[in-house]
Structures are given as C-alpha cells and as structure tokens.
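Missing here is one protein chain; the remaining ones are kept as they sit in the complex.
So, chain A:
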Amino acid sequence: MNNRNRLPSVTLAASALAMSLLGAAAARAEGLVVGFSQIGSESGWRAAETTVTKQDAKKNGDTVKIADAQQKQENQIKAIRSFIAQGVDGIFLAPVVATGWHQVLSEARDAKIPVILLDRDIDPADKPLYLTAVTSDSVHEGAVAGDWLVKTVGAKPCNVVEIEGTVGASVAANRKEGFDDEVKKQPNIKIIRSETGDFTRSQGKQVMESFIKAENGGKNICAVYAHNDDMMIGAIQAMKEAGLKPGSDILTVSVDSVPDMFRAMIAHDANATVELTPDMAGPAFVALGAYKSKGTVPPKWIETKSVLHTSADGDLQQVLDQKKDLGY
C-alpha cells in the first residue's frame, strides 16, 4: 500500500504510460503469460485491483493467472512455485507480509522469471530478487490533499480537523506526514484537532461528532481531512445530522477515491479525494513487456500517480461508472 523506503522514484505520466503500452504491445508477437499471486479479497480496493489486473491483461492481449492466497503466505509461496513450474513469462506478487520471500524468489530468479511487486514492498535484503515494485507513495497522497486545501482556502484563516487512520498503520502515519507538512507552511491554516477513526465509517462518524461538539457546533471548523474515504463518508453523515452543510460550510478532502465518494461529490456533499489507483498492474505490464522484448531494466520503484478528483470536475459521473463495477 505504501512505500516507506525513500527510493529514487519515477512518476509515470499518463501519456507516457499509454505510449509505452502501445509500443510494448506492438513489440511482442504474442501475449505474455503472467502469474499473479494476490493476497486475498479482504477489502473493496483489493477486489478492484484484481478486476483491473484482469482488464489490463485482456486489453494487452496477455494472459493472467490469478491465485487468491486467502491472506496466507504459504499459499502465495505455493502459487509462485506453480507459476515457475508452468514457465510463465513473469510473476506479479502482492506480498501479504514483508519477510520470508528469499527462498521462493531465488527459485524464480534461477528460472529467469522476473518478479514484480504490486502495492507493497518486501524486506530490503531481498531487493535484488525482484525486477521492480509498483506502489503508491502515501506521503505524496497526503501532500496532494494538503496542496488542494492550501489552494482552495487561499489567504483566509482556516481551522482543520483531521481524522486519522489506524494507529500504527504506516499508511496512516504517511498520509498524516504528507498533509501536515504541506499545510504547516501556511500560517493561516491550523490543524486544531486530530484523532483516529480506524479507517472505518462508524468510527469516522463518531470522531466527527465529537469534533463538532468540541468546536462550537462545528462553527470553528473550516475543513476536514480524513485518511480514507470511508471515514469521510461517516463524517459527512455526522455533519448533516448536526445541521451543517458538508462541502460548503465545511470543506472535505480525503484519500482513496472509492465509488461512494464520487456519489457524495456528485451530490455536493464532498469536495475532493486523492486517488489510490487500483491499477498497479498497468505499469507492471508495461515494465514487464519492455523487459521481455527489449531487455529494458525498469527503476526499482515505479510510483503510481496520486490523481486528485474534486467536485468541480466535469467527469465525476464517468469516473463513477468506470469504478462501480470493479468490486469496490
């Protein structure tokens, strides 16, 4: 989900991505066969990632074999061994834990099958054993959210409340760091309260209720930042129940871009969301294609784009239509 190691990063611009996609597809006579060891389907986002991976493969004319590990590392190791035995062209791995990959990834290397990590990183000691890791930068996600708020409020004074993710989760810490650093540069913006909502809707709602009570019925609050959309959807409900208008009385910005957040933005109940793309496989297919056809070694870390969607966008309905059938 995140990448704590500050590696040299390459942000793939959408146009460059599309161009190299075409290039890679043209360079290959026939489609690649890729084995994808997925963690499971514990969250909507992960289900969407699996769906998008299948769509990407279909688009490129590649074949993807998906093994759902049901949250178990041993199932992932077994799946990787089976992929090696089948002689696939590449292996995508979304690792359930960071440790314990040395043995099986060495076997993949011995069989000359490149491994690409998706959305999570592994033990740095095993860095030579994979081709590249495609992950988002969760610090950057927070920064994009902070940047939007800074630009939106301009020079006006603004008190912000922050609903944090699960305590100890690195994604939460990173999204906080990115956002806080961005708004701290502005003397007119102050983070007045910050509390954990555990990444859930119900907790997000409760935390927002307590913020509203503590801040003069919400009159002192100018904006809410939540570390994920689910907590924000809970917070929106709390604001409505308190007779406030989310999206105009209080600005909202959160991270993930789940379909329900687009519904909220279309209804003018929310202002902005930063996308954690479920399309980790897209750049991975591009990197694998280039590596297989031309021997191009990609950088060790491919950072996915953190796109900002706001209620001012004209294409909210289109994005929602694309997203709603992905399994979120």
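In this text, contacts are C-beta pairs under 8 Å (C-beta built on N, C-alpha and C of every residue); 3 or more make two chains touch, one makes a residue touch a chain; residues count from 1.
Here is the rule we go by: contacts and distances are computed from a predicted model.
UniProt lists the omitted chain of the complex under the protein name "Sugar ABC transporter permease YjfF" (options: "Sugar ABC transporter permease YjfF", "Nitrate reductase", "Glutamyl-tRNA(Gln) amidotransferase subunit A" or "TldD/PmbA family protein"). For the options A:Leu32, A:Ile77 or A:Leu326, the residue in contact with the chain missing from this view is A:Ile77. Remark: the omitted chain is touched by one listed residue; of A:Asp68, A:Asp180 or A:Asp249 this is A:Asp68. From the set A:Lys58, A:His102 or A:Lys245, the residue in touch with the chain omitted from the display is A:His102, counting the whole complex.
By the touch definition given at the top, chain A reaches the unshown chain through residues 35, 63-75, 77-79, 81-87, 97-100, 102-103, 123, 125.
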